[in-house]
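Written below as structure tokens is the structure these notes are about.
A single protein chain has been omitted from the complex, and every remaining protein chain is retained in its original position.
Labels for the chains are A, B and C, by order of writing; each one numbers its residues from 1.
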Amino acid sequence: MLMTGDQYIESLRKLGTRVYMFGEKIDNWIDHPMIRPSINCVKMTYDLAHDPQYVDLMTAKSNLTGETVNRFGHLHQSTDDLRKKVKMQRLCGQKTASCFQRCVGMDAFNAVFSTTFEIDKKCGTKYHENFVEYLKYVQNNDLIVDGAMTDPKGDRGLAPHAQKDPDLFLHIKEKREDGIVVRGAKCHQTGSINSHEHLIMPTQAMGEDDKAYAVAFACPSDVEGLYMVYGRQSCDTRKMEPNADVDLGNKNFGGQEALVVFDDVFIPNDRIFLCEEHEFAGMLVERFAGYHRQSYGGCKVGVGDVIIGAAALAADYNGANKASHIKDKLIEMTHLNETLYCCGIACSAEGYPTEAGNYQIDLLLANVCKQNVTRFPYEIVRLAEDIAGGLMVTMPSSIDFNSDLEVGRNGETLAEVCNKFYAASDTCTTIERMRILRFLENICLGSSAVGYRTESMHGAGSPQAQRIMIARQGNINAKKELAKEIAGIK
Amino acid sequence: MLMTGDQYIESLRKLGTRVYMFGEKIDNWIDHPMIRPSINCVKMTYDLAHDPQYVDLMTAKSNLTGETVNRFGHLHQSTDDLRKKVKMQRLCGQKTASCFQRCVGMDAFNAVFSTTFEIDKKCGTKYHENFVEYLKYVQNNDLIVDGAMTDPKGDRGLAPHAQKDPDLFLHIKEKREDGIVVRGAKCHQTGSINSHEHLIMPTQAMGEDDKAYAVAFACPSDVEGLYMVYGRQSCDTRKMEPNADVDLGNKNFGGQEALVVFDDVFIPNDRIFLCEEHEFAGMLVERFAGYHRQSYGGCKVGVGDVIIGAAALAADYNGANKASHIKDKLIEMTHLNETLYCCGIACSAEGYPTEAGNYQIDLLLANVCKQNVTRFPYEIVRLAEDIAGGLMVTMPSSIDFNSDLEVGRNGETLAEVCNKFYAASDTCTTIERMRILRFLENICLGSSAVGYRTESMHGAGSPQAQRIMIARQGNINAKKELAKEIAGIK
Amino acid sequence: MLMTGDQYIESLRKLGTRVYMFGEKIDNWIDHPMIRPSINCVKMTYDLAHDPQYVDLMTAKSNLTGETVNRFGHLHQSTDDLRKKVKMQRLCGQKTASCFQRCVGMDAFNAVFSTTFEIDKKCGTKYHENFVEYLKYVQNNDLIVDGAMTDPKGDRGLAPHAQKDPDLFLHIKEKREDGIVVRGAKCHQTGSINSHEHLIMPTQAMGEDDKAYAVAFACPSDVEGLYMVYGRQSCDTRKMEPNADVDLGNKNFGGQEALVVFDDVFIPNDRIFLCEEHEFAGMLVERFAGYHRQSYGGCKVGVGDVIIGAAALAADYNGANKASHIKDKLIEMTHLNETLYCCGIACSAEGYPTEAGNYQIDLLLANVCKQNVTRFPYEIVRLAEDIAGGLMVTMPSSIDFNSDLEVGRNGETLAEVCNKFYAASDTCTTIERMRILRFLENICLGSSAVGYRTESMHGAGSPQAQRIMIARQGNINAKKELAKEIAGIK
Partner (left out) sequence: MLMTGDQYIESLRKLGTRVYMFGEKIDNWIDHPMIRPSINCVKMTYDLAHDPQYVDLMTAKSNLTGETVNRFGHLHQSTDDLRKKVKMQRLCGQKTASCFQRCVGMDAFNAVFSTTFEIDKKCGTKYHENFVEYLKYVQNNDLIVDGAMTDPKGDRGLAPHAQKDPDLFLHIKEKREDGIVVRGAKCHQTGSINSHEHLIMPTQAMGEDDKAYAVAFACPSDVEGLYMVYGRQSCDTRKMEPNADVDLGNKNFGGQEALVVFDDVFIPNDRIFLCEEHEFAGMLVERFAGYHRQSYGGCKVGVGDVIIGAAALAADYNGANKASHIKDKLIEMTHLNETLYCCGIACSAEGYPTEAGNYQIDLLLANVCKQNVTRFPYEIVRLAEDIAGGLMVTMPSSIDFNSDLEVGRNGETLAEVCNKFYAASDTCTTIERMRILRFLENICLGSSAVGYRTESMHGAGSPQAQRIMIARQGNINAKKELAKEIAGIK
């Protein structure tokens, strides 16, 4: 039932996923050095589920099948489940220092489950039944599913139907008896390449004119007409250097993003979960976004833990760990990181059941959570760069640290020179110091900075999206009444 | 069993509490206009317990007696209880926009309960039994108890026993067969005057030399030898102006602080909960401080709600509520306020049972909570002052707004002139505008600023106290291991 | 020529200024304990001009008369003059820890001087000549002039002419051969009561419909039809307590605000500097605001110096001055304070001559200066409250510290008890400790908080006013061109 990490890797090999990068089709993308670290993050979510010490966090008993499933495929049955979700994410963040991609599926499952229930109730459709069957299939096969929401959007000042090119939002191109044909694309898709399946949702609330854009469905990664274009990132090709290790900072794990193109993809009826009921697009978006904003109170906190540890090590290695300002900066990093965690836990603890029976997070607090995530990781990174020192960005490559090219007047090799001048305190070798500084480089301004910083900013919605929700959920009128009462205004 | 607010007021009249202020003994302090607003806050905690819509938050079933008790007298039996505590505090903050003082007792009960259990277990003493009996008495009579910790401390660089004046920390002066005599004082006591009882705890961890200072006990407010000196606050005497109302901003509620002097007070054996077991002083302090740092994630959030509402009203009244920067500032205030709430909820949801059976909060997260409280209320106030406009501090007194003194060339009265020139949008009268601005004045830099700002800073420990705990609880070594694993350091 | 402080006080006695407060006309307002501290601040600007060590900062050679004048009455002749203005203000802030009120006149002189020159050039009017004669009179008599801009404004969503009550903006009620009659009011006037003269300017840019509101003129404080209503402030009446001293924190100096009513005041032609030329209202406002936003980079920095010193003393007195976090907070306060000073100096150093010949500040940088002033003093205050400790708001009154009422069991007086328990380190007496804490109370949340905090927020324009100017002056299009060039976009 629960795949091991290795089984997951093998399952990917059986898929005919189409990936384009640098102008070429990448056939063996699974072993491609730029892609593999990202796959390894997903693999970790499989492996940890087999680790006895994490079994309570990583697995759950399915309310659909009664079987033990990976928690990433679970419908939350309680606020305890919601809190465990956050803790599972913190754990995965700690183990990968990267985005592990599987939460979008989980967040989509929970949002689609409750929304389809309410659609069916109102519209007499069968989307919920479709979805329950689909989710059983996912759970039974321990699949990873890319929950995809963001469209390219074109001119942001225009509605979907008003765009010059109708494909800039994914839409129903054709309705057939046995299903629909969809066209368009989803962008910023972090886990798409590593997923078995895709669960597509509309990107925003929609009106009558946009009803062709109000569509939700699932399909396998290698369905006909679907392909992906790989996004490039800071330092991406460093991963392709021979014997890449030390300079990567985080050799085994990393992130990626892709554009997922739907070039007239056929979706059979039993995989459709929304089809033109535009008035529910907003609800689906809000619920998915709510769950996903909760997620950031777990995953980025886990990454933050690693950064704090790395900064503390860098201080040790530099011989600066006794300085009061260093200690205080580590406290501040911890304080900010745990504040994010508080938000993740709080919106979970304040969750409540939906009509369909699974648990929803507190929407206001989840938006507050994500809003803080658009700020604090940047300050955590700033403090890490402060503690690390400039060496993080001025050290020679590890090739130099290993080179036997003679450069000194007395025949010293380049390796000897590098190791000599970059030696620091007795608590570490020069290579160890380089390793920790390269890790910090990677997370602060290398490829992992995409995941830790930019994704913290824009993942699950850009900051202004949360502010709109905070305004909406903040119940300002009730607060005005409180003030009137106190101030003696009738 | 549960007193009404009025019964509470009457119960105070029966006490012979000694209060000194402005060089005099205040005999009828209960009706004194400077003191009464503070009493009214406590009264609210009694009245709300009778309000059917709040009964779930405000009351609980005692694990000691099986009876319904005010939650402020309850031992937390679950994380649900811990969360309800925070919500009860937010509610009380919303209803008073002030400190309602009763949480120190609740926090002390829970800390003393679990600590005495562990002392007895180790030392064979009977403190826990003493305390359980005492708490039953408190619950059965619905008493308010001042949990008191902070000593004057004298020179902060010196331990208690090393102070020039031994009384600068409260201590056991004499041990008798039937009890002890204590001497010293507790300062910054917010609720002392309004309390029936005092529950005294040591102020810090202590060594063998300080064992005479390791003492915890309870006594009634009017025990022989105990008296209080009233602290003065910003705008305190404004409350004594004739017909004080509008200018107060918050006519009915307010705060106060007192020095509580123990001038050789005798404590009988059955009211003693710690007596020279200095090695437990630290545990007691840490637990009380932990609970109390949680508290700030509730009470100040409630006050914040009122401030946000008042700022929104001020914008309405000024005719500025459509400006995008005003809306954004209200969002920011809400965001900060809810972040505090997240911290209060999170440290509750992550609580766990003590050996004695009641529930303890998560210590790291409670300290993170309070640390944020030392920052965000200041920014909330800054934004409120921004939205309010300068009028908040430049308007004439309400006497002028009501004066029929002729001042204009055509016989206009002072009242007419004031009402003419301070008129704003149609949505309010000038007096209503004044009311809301005076409320903001009061909370930003008037007497309530003491409760909302300075108390947020120093109550339950100054910021550095939390940073020390965050450092201690942050488990930096585990984080270093995470970083080593990722960076490939053995 | 240059009055002494005492001569200034006497000169006020000769004026028939009408002041209303608490429903009464205050005849001897000069010796009124609530008003006098504010007068003393102005007095300081006279006294310092006679102090040899400050003569270079406090005086200048008039370009109009060739005589030595108080710099507050000077037209800036160079960027050196502009920088000296800022330094003079820092000095006055250091000597009073308050607003010394005289800069609005100086800022108005410089703005009216250059604007009238340009009006006359375009419109053929004689305002500049009028103004030059007026300013000679001011310089020759060493007068203090209240430069007044802010109208009550009523509904902020409406233009002056569209207000329900036409008087909510000051306007020309009648034009006569020999002058005009004006009606309306100016609010938030800090120095009005202490001024010999008033120099009135319009409050915002105006259109054709508002031309009756486009008016600038001067008149003496006791002109017929002019009167003032005193604004009340935090802790205002504390100044009226018998023997008020220690509890005031700053016994000698303070601030005040008033509403200045123009009840059909006649202005003769030679005191008119703008009369219906509405297209110049914006220029006048912008220039005055520019100078005045520069001012805050001096005066509030001087107050900040005193706060930093007081916080450092509080740490000494508490025995906490060796703690690294205390030292770091003092550094941060200094850093923030000096950043404000940098802004004040920079907009001065980058000044340039106007067409009329006096020097104008750099408008962008002056707005940046003031914008920072709406933020940093709040953080400085927060840090000061942190360092001070809670005692700042919980100490008994000084009456208690001096009371011989017996309160202890052994006959100890209230004074003895207070002095005993509030003793701290050996470096101070308890009264000295109280003095410094009361000073901090006063500046953080007492009457001086109005000047240091709220005035920093709203004086010279609220934060959003600066943001609009920063947007306008920031030349975003030129910056876009720089980016295109670098990015290779044609």
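Quick note on the criterion: a contact is a pair of C-beta atoms (placed from the backbone, for glycine too) under 8 Å apart; a residue touches a chain by one contact, two chains touch by 3 or more.
Here the structure is a predicted model, which means the values were calculated and not measured.
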item	value
Residue touching the undisplayed chain, where the options are C:His50, C:Lys126, C:His161 or C:Lys327	C:Lys327
Contact with the hidden chain (one of A:Leu414, A:Met469 or A:Ala483)	A:Leu414
Which of C:Asp305, C:Glu385, C:Asp400 or C:Glu455 contacts the chain that the document leaves out	C:Asp305
Touching the absent chain when the full complex is considered, from A:Leu2, A:Val55, A:Val223 or A:Leu259	A:Leu259
Touch list for subunit B against the chain that is not drawn	324-325, 328
Contacts of subunit A with the absent chain, listed as residue ranges	20-25, 152, 154-158, 165, 167-168, 185, 187-188, 225, 227, 229-235, 237-238, 241, 247, 257-259, 261, 263-264, 318-320, 322-323, 325, 374-375, 378-379, 382, 385-386, 389-397, 399-400, 402-403, 405, 407-409, 412, 414, 417-418, 420-426, 441, 444-446, 449-450, 453-455, 457-459, 462-464, 467
Those residues of subunit C which, in the complete complex, touch the missing chain	79, 83, 94-97, 245-246, 249-253, 305-310, 312-313, 316, 327-328, 330-331, 334-335, 338-339, 341-350, 364-365, 368-369, 371-372, 432, 435-436, 438-439, 467, 470-471, 474, 476, 478-489
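As a convention for this text, only the chains that are shown with their structure count from here on.
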item	value
Whole-Å separation of chain centres (CA-atom averages), subunit A against subunit C	52
Inter-chain centre distance, subunit B versus subunit C - centres from mean C-alpha coordinates, in Å	36
Centre-of-Cα separation between subunit B and subunit A, whole angstrom	41
Multi-chain contact residues (two or more partners), subunit A	328
